[in-house]
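One protein chain is absent from this view; the other protein chains keep their places.
Note that the chains are named A, B, C and D in the order they appear, and that numbering of residues resets to 1 at the start of each chain.
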Amino acid sequence: MLEPISISLQALNLPSLLPVGILIVGAIFIIVLDLVTKSGSKSFYTMLSILFILLDLGVVIGYYGEARGMFDLVLVDGIAKISQIIVLVTSAFFLLLAMSQRRFQEFSMAEFYALFLFMIAGFQFMTISDNLILIFVGLETASLSLYTMIAMHNRKKAFEAAIKYFTMGALAAGFYTMGSLLFYALTGSIEIHEIANRVILNDNLSVVALIAATIFMIGALGFKISIVPFHTWTPDIYEGSSAALAGYMSIVPKIAGFVVAMRLFEALLNLNVLWIENMFYILVIATMTVGNITALVQEDVKRMLAYSSIAHAGFVLSAILIGTSEANSGLFLYWILFMFTNLGAFTVLWMTRHKKNLWDERYQHPFVKFKGLAKINPFMATMMAFFMFSLAGVPPLSVFWGKLYLISAAVNAGFIYLAIFMALNSAIAVYYYMKLVIFMFLMEPASEEKAIFTTNATPVLKVVLAVAVAFTIFASLFIDKILAFIIYHVTMSGF
Amino acid sequence: MDYILSLVVFFPIVAGSFAFLVDAKSVRVFGIAVAIIEFFLSIVLWLGFDYGIDGMQMVEHFSLISQFGMSYYLAVDGISLFLVILSTFMTMVALFALSIEKDIKNLIIAVLFLETTMVGVFLSLDIILFYLFWEASLVPMLYIIGAWGSERRIYAAIKFFLYTFAGSVLMLVGILYMGHLYYETTGIWSFAITDWYQMVLPFNLQLWLFGAFFLAFAIKVPMFPFHTWLPYAHGQAPTIGSVLLAAVMLKMGTYGFVRFSLPLFPDASIYFMIPIAIIATVMVIYAAMVAYAQEDMKQVIAYSSISHMGVIILGTFAMNTEGISGSIFMMISHGIVSGALFMLVGVIYERRHTKMMREFGGLASVMPSFATIYAIMLMGSVGLPLTIGFIGEFLSLMGFYRIDWIITMIAGTGIILGAVYMLSLYKRSFFGPLVNDENKKLKDLNFKEYSALIPLVFLVILLGIYPKPVLDPISSSVKNMIRIMDKKVINKESKEILYKANSIGGGR
Amino acid sequence: MYEVIAFYTFSLLTIALFGVVVISKNALYSMSALAGGMIFIAGFFFMLEAEFLGVVQIIVYTGAVMALYAFGMMFFDTTKEVRERVHAQKVIYTLAILVAVCVVFIVSGPIVGQKMQALYPSIEGVGNIQMVGLLLFTKYLVVFELAAIMLLVAMISGILLVSDRMNLDLTLKDEDDKEREMI
Amino acid sequence: MEKYLYITLFAPLVGSLIAAFFAAKPKELYTGILTSALVGISFLSSIVLLNYVDADTILHVKMMDWISVGNLSIPFGFVVDQVSIIMMVTVTFVSTIVHIYSIGYMEHDKSFNRFFSYLSAFVFSMLILVMSDNFIGLFIGWEGVGLCSWMLIGFWYHKQSASWAANEAFIMNRIADLGMLMGLFLIYWEIGSFQYDIVFANILNLNINTVTWIGSFLFIGAMGKSAQFPFHTWLADAMEGPTPVSALIHAATMVTAGVYLIIRASDIYFLIPDVGYVIASLGAFVAVFAASMALVNRDLKRIIAYSTLSQLGYMFVAAGLGAYWIALFHLMTHAFFKSLLFLGAGNVMHAMNDELDIKKMGGLYQSMRATAILMTIASIALAGIYPFAGFFSKDKILEVAFNHEAYLLWFALFIGAGMTAFYSFRLVMMVFFGEQVHKRLGFHPHEARPFVIYALTPLALLSIVAGFLEYSFHAFVIDLLRDYKFTLDHSVGWMLIVATTAIALSGIAFAVYKYKRGGFGAGVESLGIYKLLVNQYYIPQFYNNAILKPFAAISTFFWKQIDLKIVDATVDLIGKMFYNAGGKTRQIQSGNLSSMLRWMVAGIAVMLVLAIILRPMV
Partner (left out) sequence: MIGLAHYLVLSGILFSIGLFGVMKRKNLLMLFFSTEILLNAVNIGFVAVGRFYGDMSGQIFAFFIIAVAASEVAVGLGLIVLWYKRTGSIDLDSLQMMKG
């Protein structure tokens, strides 16, 4: 007979859930508000959402309690904290992009903001747990919101993107469950740390099955962080969604995916199964290379950035392969630096968003659009150039430091060839970033009309841009602090 | 005086940022003013330079990224001092001669940014900082070539950027590996080159690391067969771009060899001495011959740069004070002379909008001053004694003679071939009858051009006659460097070679 | 013995039905086969003493999901035969068979070395439903709540996506000139 | 005394710089006068120095440090000793006369000022060359005179041939200079200094092999500057320059720098008689070789140029065989009469409106008496007839060869002497006597301006009497240079003198006899030997076809085929490879959802297969 169970609130460690709780309450609040009054405007919802996000952020930063909570389901360790901060900061900035000049369907609907907050909550759940179920449900929550939000952009392309993303996401969910099943079958557990423990304890379990489980997990998480060959969605989805959302997608879902991957794969890589290590080696290099060389031939800036984000993901994935705490710190450092640069780049695209596709039948942001931008709008062109060079890894701009740190981590861990591959890939990547700079600076403008490049610009966007560019240029000045923070938290949580 | 180095490094970029606010009409004057101030700052640096110290001086050192051991570390010694002055001087002079009207503001800003990076490269002693300036220097140059060049400028700019960038990424890996090794041995993260000088590396590691650094420097120099970006870059760049590229940016590569490759990897450097010398020799002769075949005046000078850089490499790898000092002196002399030659080509290009030699002929009679200055620079380029060109070439070749006289002799044919292509250029363009009607009304140099060229002529002759103030600090710093190398060398044969290279006598 | 017979019967039926789902050209057949397959899977659940899940399976899938699909089908008017132009069929077969063979090969072997200690063992004498309830409201409470939110998200999304508001396009309605002055 | 040294050295430089300021301006007479005066001052102060220098006192000053690096220290140091003062006096003397002469000669040239600037610059360089107290100083002067020679040969730059000849001279010299540089490097790395005194003091300690290398390398340099075979072609082509230039640079001074180098480095060559013998042999060869080309040439200046070559050969024989003072002596006397000859030829050229073909002249004696006399004096001196200067120096050289038992060399020189006499008088006869062909061709020759003629008389005087200075010269120079011991019998010596004089006289006689009657018939021109000689043994053609053309072709090949099509194309290919690979990987992204899903499944499938296949790896 079932005995009554009594659990002390203390043991539940409810504060560990407080951050997510705030968001969920916020989201529901927005929905309710929308039901009650129809007067909420775009700026109102944006600011309200950002308020909730900031509240959340404050709580996350201020949380120094137990790592475990809610029956050990929740795990708020160092990397969870860092990744939540990244998620929240990024969300806040990208949500600001809703304050654009043009009106867009999605931003006029309260549901968008609710979904946005739900999505963030989903990602947060992914990061604060090592239970495969919670991760799965969190991931699905976030994904479902994201699909909807993409579709809410209300263009045919957006629908296409959403459907593609959704369908592939469903397949990835299948992979995820299959992988979990195999792990479960192997170890009888669905908690990552427990899985790892049991694999170590159990000598004669089928290694092939372990590998198979890993493979399905690579398929599932690889889809999220766009590892080749699970990357095919990336360019299409970026192209289909608004620049603001595309930029967001290049950062947040991936960092959530990376945290899960870090938790899971590093536990597996620690098992010293050579096959997994080699497979990761191949995947890292394939992802970097395919992303880079495909980006070389793109005609659209957003699409190019999509491929470039694949390459960056591959670059960062190497941290998981390397697996030292230096590499893991490098991953977060890289992503923070990458975030601000990408924020800037996508903000520029967003600002130049025109209601019609003036330059190309298909693309909103083809390279030719930026021809001679330096003459038309030198300020914007200069900023974009900074972002491009930063992404290319030209020192002293922000992403360079991330690359430096990651390559250094590779070298320090003895992955010399990996380091060389990483370095060579950054050399290839230079071309396509430079291509945009060349279009902007070295070519003559097609028309002198300045206004078409700023139809979507507002002071808010300009502020975002200024923040991004300041961070990109002066990254070297505060990297020390960021790095100290990251290293402290990463080592604290044992990665 | 405490922060003079930072001032010298960052003054142009700060001033360049201010230039955004200056209106286009007066921005050229603003640029010149900044360049003059910067030049005087570098002169102040020189005045404050203590000739008695052969190591680093005016050190500015504080930690920038402590987790990573990266610091802000600037210092100057005899090797870098004059390269800094060369950079500021050539920038100033190039701005004097600037006659571009289009987007002048952007150009001035780009040039000032470039100046910061160039000076930064020579003054950074933290290698990450060095790498930072090294890479950052590509960006303004990309812009200068790409925006103000001639028809194929974009191709040339891309090629320049990609090639040099790709070359240096391996160096980055090498740098990080060195940092790792330093950490392994000492337990401290440091990227300060002076710290690295203390580290003795096993031979096979030296070979690999030398290779990683080599590619970056070799492409920048550019060494055969990595040189093909240079003719395009020079051929397409506007005058000011070519001047700065030839005068300063190429020197970054050879400076890198002197500052990093030799003292960090002495055994590997000695091990690769002969192969590199052979490459250098090939460079000297091959580039000289290709230069002879050119039809475009600017290309001749571009290839001549390659040829001369070969001699510099040869001197660098002579491993003795004479050779290395000579090669450093030649960096300066080549900077001045090739800069001046590019400027001169710019003068005629501006008047005729062509650089093809067949379009010219007999220019000496319409533009005598131009021809005279050209001739002086030409003589500097072929290394006539009492011009600046001789000393470096002489010392470099002499230095390497101690290592291998046959290679030296073959490379020495460079002085013959140099005369061949230069004189044939001069003959084709300046001598002979004046046939082309378009050339008959050409105007001789104007004030702007004089103001740029006269200082150069003056320097070419002055430093040719009295190189002592420049050579002395170079020589003592190089001696110091060789002492470091000597301390670090681990192989017995390398030690012997190093000893032999630096001693007199002992038979052939 | 009954178990063996039941297993094989159910297996064959599920495989066959799901085969129909993926092969059939008629959406209606396909959907019916899917519903059938779901029920047989519920059968498996019952066999495996997971009564709660079995019931949930039937209710959720056959009840809710299939109903939704049926509505969808009616909306899309796909009751008649669907024509699909499938390109490079060989690739599909190869890949599917490859995965099948690999997975079967991997799982058919002894994948577990020794019996692990269950983390959340079902307690003797406690029914399945109780057991599930116990776990759902203790250990997996957070997940349960999150699932609720997920369903809320799905609901909002579903409503939103088919609502009239999605037919509007605010951007195109904007008039450029008026806006420009504000910049 | 130092101030005289500096005056000697820098007066020409000052003149040059002043003239240079007016280089682009129209003619200013005073630039000519000023530079001439300054060179004259230089001459006078060198005379003062000549008086100052004796057996015990030489002047050695260090002006400043030039290069000091590592162990190397090169100062600007100057030494006035017995050898350099002879050179200084000779150089400044001839220069002064050439300067004055040029005022007249260049009268109508629009680049008058520029000319004097160059000419004085040359004098300065030459003085550096001879006065330096170290090898590098010598090399500076060496290159300096090369530069001035380039500027002066190409003085009329609008003439293609002139600028071509200038470049040829410069480049040929550069080739030889490389050899010299090698020698200098070797000296440095063996001895550690370039100072003459240190080098010569330590040269004994070196291994003889090394010394041989040093000697050979330095001689290569000397060969270039003194236009010895195979570098001889530039000298004849250098006649494109204005005639005073030919007189000063390509006869009296610069080309003798090679001989000066050997004499200067006599302490080195003394140790390596074998190399000396090679030098002598080459000298003897050139003496005959050049003389033979002079026999048939029709170009007034080229004949004299070949004669210069030939005489340089004589000097090298003397220097090579160790008779350094004799070489120096011949150098000096040769400077006098050869410059006189050239300057005379200049007068003729002016008279003939720059026509150089001696076949078109003839009978000019009528219109230019003074010039004819001067040139005849010079020719006699050149032919070596007693008591003219050439006799004393040249005969001594033949004696040396005989004394050395180098009979073959002697014989060559002997033949050379005969040829010299013949071609000299062939020239005199064809220009000044015989039929007045020029009248037919419409020339109206006139004598040069009187001051020009007066300027030449000192040279003529010296051509006649310089020989008698032999004993004092010998006594003066021997303090520094090794003496040469004659072991010949007195009678043999006399016999040699008689023989040489005889062959010279017969050469003259033959020439006079033959050309009085209009010379050889046309038949001689079809002889193979004539063609060979007229075409300079086909050596210029050979150089053109074997070196110049292939060089140009290879250069173009390097550029078009290797640089553009291989090196550059490879780089581009690598770039394109990546780009094209991008085009390939792009096809993954077909945009079709089905295929995107397939890629995902394929990823899983491939990995699973790999997992199974590569199980041993796990």
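Note that a contact is a pair of C-beta atoms (placed from the backbone, for glycine too) under 8 Å apart; a residue touches a chain by one contact, two chains touch by 3 or more.
The model shown is predicted, which means the values in this text are computed figures rather than measured ones.
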{"item": "Omitted chain - touching chains that are shown", "value": "A, C, D"}
{"item": "Touching residue (missing chain; options A:68, A:157, A:193 or A:462)", "value": "A:157"}
{"item": "Which residue of A:52, A:107, A:123 or A:136 touches the chain not shown here", "value": "A:136"}
{"item": "For chain C, residues in touch with the removed chain", "value": "3-4, 7, 11, 14-15, 18-19, 21-22, 27, 30-31, 34, 37-38, 41, 44-45, 48-50, 52-53, 56-57, 60-61, 64-65, 68-69, 72-73, 75-76, 78, 82, 84-86, 89, 91-93, 95-97, 99-100, 103-104, 106-112, 115-116, 118-122, 128, 131-132, 135-136, 139-140, 143, 147, 150-151, 153-155, 157-162, 166-167"}
{"item": "Where the missing chain touches chain D, by residue", "value": "586, 589-594, 597-598, 601"}
{"item": "For chain A, residues in touch with the removed chain", "value": "132-133, 136-137, 140, 144, 147-148, 151, 156-157, 159-164, 166-167, 170-171, 173-174, 177-178, 180-181, 184-185, 188-190, 235-236, 239-240, 298-299, 303, 362"}
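Methods note: only the chains that are shown with their structure count from here on.
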{"item": "Chain occupying the most central position, where position means C-alpha average", "value": "B"}
{"item": "B-D compared against A-D, more contacting pairs", "value": "B-D"}
{"item": "Chain centre separation in whole Å, for chain D relative to chain A (CA means)", "value": "78"}
{"item": "Where chain C and chain D are represented by their mean Cα positions, the distance between them in whole Å", "value": "99"}
{"item": "Contacts with two or more other chains, residues of chain A listed in rising order", "value": "208, 212, 428, 431"}
{"item": "Shared interface positions of chain C, touching two or more other chains", "value": "102-103, 106"}
{"item": "Topology of the chain contact graph, where touching chains are joined (line, ring, star, complete, other)", "value": "other"}
{"item": "Which pairs of chains touch, using the document's own definition", "value": "A-B, A-C, A-D, B-D, C-D"}
{"item": "Residue ranges of chain D in contact with chain A within the complex", "value": "575, 578-579, 581-583, 585-586, 588-589, 591, 593, 596-597, 599-604, 607-608, 610-612, 614-615, 617-618"}
{"item": "Chain D residues within the chain C interface of the complex", "value": "594, 598, 601-602, 604-605, 608-609, 611-612"}
{"item": "Contact set on chain A toward chain B in their complex", "value": "374-375, 378, 389, 394-396, 400-401, 404-405, 407-408, 411-412, 416, 419-420, 423-424, 426-428, 430-431, 434, 437-438, 441-443, 476, 479-480, 483-484, 487"}
